[in-house]
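The complex appears here minus one protein chain, its other protein chains still in place.
Right, chain A next:
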Amino acid sequence: MSGPAGAAAFAHAWADRVAGTSYVSMTRAESRIFLGALTGRLAAVLAAEEFDAVAVHQVGTDFFDAGYTAPEALGRTVALVHERLLRDLGRTDPDGRLGRLIDVLASSCARAQLDQTLDAQENMRRAALVARIRAERALHESEARSLHAALHDPLTGLPNRTLFARHVAEAFDADDRIGVCFVGLDRFKAINDSLGHGVGNAVLTAVAQRLRAVGEQLFVARLGGDEFAVHVPRTTCVDDVLKVADRVLATVAAPILVDGRELTVTASAGVVERPTSGTDAGDVLRAADISLHWAKADGRDRPAAFDPDRNAADVARYELAAAMPGALARDEFYPVYQPLVDLNSRRLVGVEALARWRHPVHGRLPAGSFIGLAEDSGLIVPLGLRLMELSCRQAKRWNGPLVSVNLAVRQIRRPGLVAEVAALLDRVELPPELLQLEITESAVLEPDDETVGTLRALDNLGIRLVIDDFGTGYANLAYLADLPVRGLKVAAAFLRGQGFDSRRAAVLEAMISTGRALGLTVTAEGIETPEQARTLRRMGCHLGQGWYLGRPTDPSSIRLG
């Protein structure tokens, strides 16, 4: 075997011999073809006139580059060449060329190996360096990102509450006055609820953009929900912040285009401006929050500036409200009684029970200072029942004039009221006709079936029901005919002296005659002068109540008969 067939046999053996020394990305058939080509080039070197070292060198390099990188690959190749290349090619070696060929082959492979190893090592060191720089940059960016994320609102990109508080704290150190404006969108929840959060978010984003544009020197933040905040630097007086607040409210109020739909959103603003000494950032932010609250309570779409007196009153109210449950448990609430007098005979026909609070610190408090709080908190329900019980016991003691007790809206709406009242009457053994309950007109403005049912049931118990503050609720008079009420109470206070107003007197007279026409007992409250008593009697009013006829007093001071 010699010539091409011999070369092929050599290549075949070569491929098998070096297989597995290192990874080569060829099939075995491909490697035979590849090594066959190298064999051909070696054969040509052996056959040539002159020994061509360059060609051999190239063969060695190509061999290595194909992936035969392991030292074993070279070692086995050298052994194989030595062993059978001449034989397979059917050649002799008169000039000792084979030895030179092997030398060049080995050295070219070794050189390629060295070069490639050095290159690879250099590349890897550079790769490690680049990777390290990249990792450092990524770490830095992610730290910066998470720092930014911790201090900004993701929706609008504005600084968040934390950053705003930090900014204000820094302003405290830098300036001697501080000005802050909190901004709350009015009825934003309705937008979210009716148009969806997508629209809500678009509105917030638009508002954020507008706030940013209000002034370069302003620091704008989103506090959360529909609340934003603005720090106004270098203020001299509250007007400086109020001016910003006006601009803010105006820019928010311009129509916002969302999905081709125009939305109009108003905002309220709470404004604080004060010297930095004697206060701190927390105080200022609280004050701004309280002011914003006031702006909303005062009717929205307006700014409100912080007012220490108003705040003190608020705080007092709050403290009072907080003290009420304990006061109820300690039985600090009790009724006083104000006479209800027949305007014709001037005889006492009943008394209205009015709540008082024997406050351990503030002394005796009138109903006006705490009933509203009790209504807000819901405490009015147990409180009302307690006062009713005390009044019923007193009525039982008198067993004469009827006692009129106020029934709060919350009490009427509560299931079980009728049973409670019935049980109370039972317990006290009070004849029901000695109890009268006063319901404000607003409670029966648009009475639902349940309310009407409750009123019927009370009426069925034999209790008199009257409507208090009649004429203040713009009620549709038609309801009067359908409700089981036996009387009306109207306010007479405005008939007083100089405040006399003939048109309102005419309205009062009409109300009285309406009551009379329906067969109801009409009572006028707030009578303070003899003239008022006379006028009302002439208008046809049955009963009267007021300072002129008798102040609220302890039960022992009520003159019976």
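Details
Throughout what follows, contacts are C-beta pairs under 8 Å (C-beta built on N, C-alpha and C of every residue); 3 or more make two chains touch, one makes a residue touch a chain; residues count from 1.
Please note the rule applied: contacts and distances are computed from a predicted model.
Look at the chain that isn't drawn here: its UniProt entry, checked against "Cytochrome c oxidase subunit 1", "Pyruvate ferredoxin oxidoreductase alpha subunit", "3-oxoacyl-[acyl-carrier-protein] reductase" or "S-adenosyl methyltransferase", names it "S-adenosyl methyltransferase". Checked against the full complex, the candidates A:39, A:69 or A:411 give a single residue touching the omitted chain, namely A:69.
Contact with the undisplayed chain is limited, among A:126, A:189 or A:347, to A:126.
Of the listed residues A:29, A:329, A:481 or A:560, the one in contact with the hidden chain in the full complex is A:29. Although one chain is not shown, part of chain A still touches it, namely residues 16, 20-25, 27-29, 67, 69-70, 116-117, 119-121, 123-128, 130-132, 134-136, 138-139, 142, 145-146.
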